[in-house]
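What follows is a single structure, and I will ask about it in a moment.
Of the protein chains in this complex, all but one are displayed in their positions.
Entry: chain A
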């Protein structure tokens, strides 16, 4: 799907409408602010361990989340902050988890790579590459079996397309016609290695779709509108019982793979080129082109900044987890006992 040209833009031909546009912007701005805050907190040594930011990839998370219905389920990777926040999980709970505080989503038992909020349909963040694709199939199978109309959406990177579970899941979803959407965020790198160096086809997801009888779908992953439209079509197809979709979103991560990575392997000028197409910046310009009042935009931005500031303050003030929880929830009885 081509991005709109400036000359084509006017509020009279705006098929998405102002509410959707503002929501797409709000989400992207929120993800940007919250993740940048996570990075600041890391520099202050308040976020420990590792964290994988998706700065620059916000349009994918925002587009898919805005198109979801309550009750739809998302399955993320270790690079899951944005997808988690986009489902409405409070910033405080996400930052709290990154900071290892008791107010964190999992009270510090999961950490950055395992963000989960079942209440918001965020069914987990999976740190083993590809593991969650078959799991999303299972959730979709349940929906199909029980006649429920939710859709399971599974986000993953380009590198994931080379692992066996990717292929198993796609075949499985296709033969069972499951209401599941596989979303490949092609940010051009598998950790430190350009995806092209280790992949037999130029489009690691889309070029393999036909192997599973699926349509080849590539979308500009820096354009939230394009993502949103593609997502809506895929949800619709899934809800109608017409089976899975595999969508490759072309995007770019602005930061390194994880917090320890300065991304020195990138060719000179590449980041700068992509920053010109920064999804948050591009979308803001588009809102103005559509004639949306600048004050409305500023209002959204200041509200989010306040939200992230407040969340940060709350996390800094939050207690650390009580050691009582270390031995809980290994088994369903709440404990860890494996013998009588």
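Heads up, the rule we're going with is that a contact is a pair of C-beta atoms (placed from the backbone, for glycine too) under 8 Å apart; a residue touches a chain by one contact, two chains touch by 3 or more; residues count from 1.
Everything below uses one rule, namely that contacts and distances are computed from a predicted model.
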Chain left out of the displayed complex - its UniProt protein name, from "Cytochrome bo(3) ubiquinol oxidase subunit 3", "Acyl-CoA desaturase", "ABC transporter permease" or "Alpha-ketoacid dehydrogenase subunit beta": "Alpha-ketoacid dehydrogenase subunit beta"
Identified contact with the non-displayed chain, of A:25, A:156, A:172 or A:252: A:172
Contact with the hidden chain (one of A:63, A:80 or A:124): A:124
Of A:28, A:54, A:84 or A:152, the one touching the omitted chain in the full complex: A:152
Listed residues A:60, A:73, A:231 or A:304, member touching the removed chain: A:73
Absent-chain interface as seen on chain A, which is shown: 73, 105-107, 109-110, 114, 116-119, 123-124, 126, 128, 130-143, 145-146, 152, 164-165, 168-169, 171-172, 175-176, 325, 328-332, 334, 336-340
